[in-house]
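Each remark here refers to the structure printed beneath this line.
Omission of a single protein chain aside, the complex is shown with its protein chains in their original locations.
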Amino acid sequence: MNQETEIPERSSWPFWRNLGIAVLFAVAFLVALNRINLDLSLLIENFPSTLKLWSAFAKPDWSVFGEGVILLIKTLYMAFMATALALPFAIVLSFLGAKNLMNSPVAKAIYTAVRGLASVIRSIQPIIWAIIFVVWVRTGPFPGVLALWIHSVADMTKLFSERVESIDVGPMEAIRATGAGKLLVLAYGVIPQIINPYLSFTLYRLDINVRMATIIGIVGGGGIGMRLYSYINKWNFPKAVVLTMLIVLMVWGIDYLSSRLRERIETGGGEKTQEYSI
Amino acid sequence: MAQLEINNLSKVYPPDVLALDDISFEVEQGEFLVVIGLSGSGKSTLLRCINRLIEPTEGSIKFEGKEVTTASSKELKAIRKEIAMVFQRFNLIERSLVLTNVLTGQLGELSFWRSMLGRFPEEMKQTAHEKLKTVGIPEQAFKRADELSGGQQQRVGIARALMQDPKLLLADEPVSSLDPATSGTIMDYLAEINDQGKTVITSLHFLDLVRKYGTRAIGLKGGKIVYDGHPKGIDDQKFKEVFGEEAEKVHIS
Partner (left out) sequence: MKKPKRFTFPDLAEGIKPLLLDWLIWGYLAYTVIFLLDSYWYTQYVDWYGSLTLEPWGWALTVLGTLGCALASERFGISVGLKTIKGKERAPRKTWALTNWGITTVVLIVLTFWVGWLTTDMELGIITRRASKTSHLWYGLSHPDFTHLMNIDPELNDTILGSLVDTLFMAYLATLLGGVLAAPLGFLGARNIMGGSLFRKTIFYVTRAFFNVVRSVESLLWAIVFAIWVGWGPAAGTFALLIHSMAALAKLFSEQVESIKKGPIEAVQATGASFWQIVRYGAVPQVIPQYTAFLLYRLDINVRMATVIALVGGGGIGRFFFYYKSQLDWNQVGAVTIVIATVVWLLDYISGKAREKIV
């Protein structure tokens, strides 16, 4: 070789680092396997104990169908109410929880409080919140809605404020340069940039809430889960199977609709290429 | 014997799009051959047929006496090692390091297990660093490829091609995604490679670049050769033939 090329710093350690990480994961895997006692042969050995469950799929009891549909609608309403009620709170809190908007010392304290509280609330599962609210306002859909609501507020606040933090400062500066006040900057510099992501996150959260609403009934939070769980406890699988099928259909449908809508929002509102142009 | 001999080459895309129509020409070692033509005239297809990224429908391609079209997969790999390629959209592995991208040029030399584990020999890495220096970006080696600008990415693409130490370099519209200034630099690198005795076949859009760098030009239109000769020989009349009437004002500068 003609001349020595000096190599930028960093030698071949990433390989050893990666190997180290891999070994670490493998060891953790073995320890976990041992501790959890995850025995795959148990799945085969104990299969007969689930026969009663699977055989229920062969002869579902359709008499609960009508009732199941009504429960399904109620569950949907729970998810909708939780999301709709969480939205205004999350919008307001998201501005208070955005680092780039909160500059003065007082504002910084508010920012820390909002984000800290949101993190803590988010860390506790809706199911646990439901337990708390069942104690608080008694069983029924209402505590379920409240549990989903408080978790949604925290989650949406976090997502929304991260979105606000990543906005482009250009438009904000342009508005500020015209001598506009804080509110005008917000209205013309910030909101146009965040409205679509906010909509998209809200739909995403609605999707999660629908999923959660199907199980929150287990602890007394109302909805279809409550009835499903009581059927399972009574080993009434033919009825439980019908409710499960209904849940699958609804969650699937909402997931599909929500992702289609989000796609449309993210691509700037229904620019259907090709499909209809040809 | 010419380095590359192409005889009666045709390519039909199903169902019935004729991209290349009975093309024959020869390329001598050390030529700087420029293929010009409108988009859709078959330039990309022609270049990709040479290393069989696209399977030709009919005809023969001989590279240094070896038949490419009927080569077994082992023979084909050996042929591809001798022929490097540079792409319009750079085609880097965006999430990998620049160095890794350059090193992929030598994959053909590496044993199966070494390549699966990503253990490239030290001297291979040294060579990769040298190639990056050749294209003027030695300091970018440990960045992720997608962090680089378009011009820098194309330099990495060239470094990857150089890594193969090829006898023939195919460059498919290497400057179409770049601004004019960067285009000049990239073309200079190709010319430098050509000066070292390596054959370069490239497709280009701009006539002034064709005239500046090419030692020979082939004009394609509708999959047929409509011009074959020195770039200086392309007068306005010829140019219109290749690019059609309306291209005139856009391309002649």
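We just call them A and B in the order they show up, numbering each chain from 1.
We adopt the following convention: a residue touches a chain if its C-beta (ideal position, glycine included) is under 8 Å from a C-beta of that chain, and two chains touch if they have at least 3 such contacts.
Here the structure is a predicted model, which is why all the values come from computation and not from measurement.
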(request) Determine which one of A:I70, A:A174 or A:A187 touches the chain that has been left out. (result) A:I70
(message) From the list A:V114, A:V190 or A:I247, pick the residue that touches the absent chain.
(response) A:I247
(message) Looking at the full complex, which residue from A:I36, A:A58, A:V106 or A:A177 touches the chain that isn't shown here?
(response) A:I36
(request) Extract the touching residues of chain A with respect to the undisplayed chain. (result) 25, 28-29, 31-33, 35-39, 42-43, 46-47, 49-50, 53, 70, 73-74, 77-78, 80-81, 84, 119-120, 122-125, 127-128, 131-132, 135-138, 140-142, 144-146, 211-212, 214-215, 218-219, 222, 228-229, 232, 244, 247-249, 251-252, 255, 270, 272, 276
(message) List every residue of chain B that touches the chain not included in the displayed model.
(response) 51, 53, 76-81, 83-85, 87, 89-96, 100, 104-108, 110, 112, 115-116, 157, 160, 164, 170
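Just so it is clear, only the chains that are shown with their structure count from here on.
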(message) Suppose each chain is reduced to the average of its Cα coordinates; what separation in Å results between chain A and chain B?
(response) 48
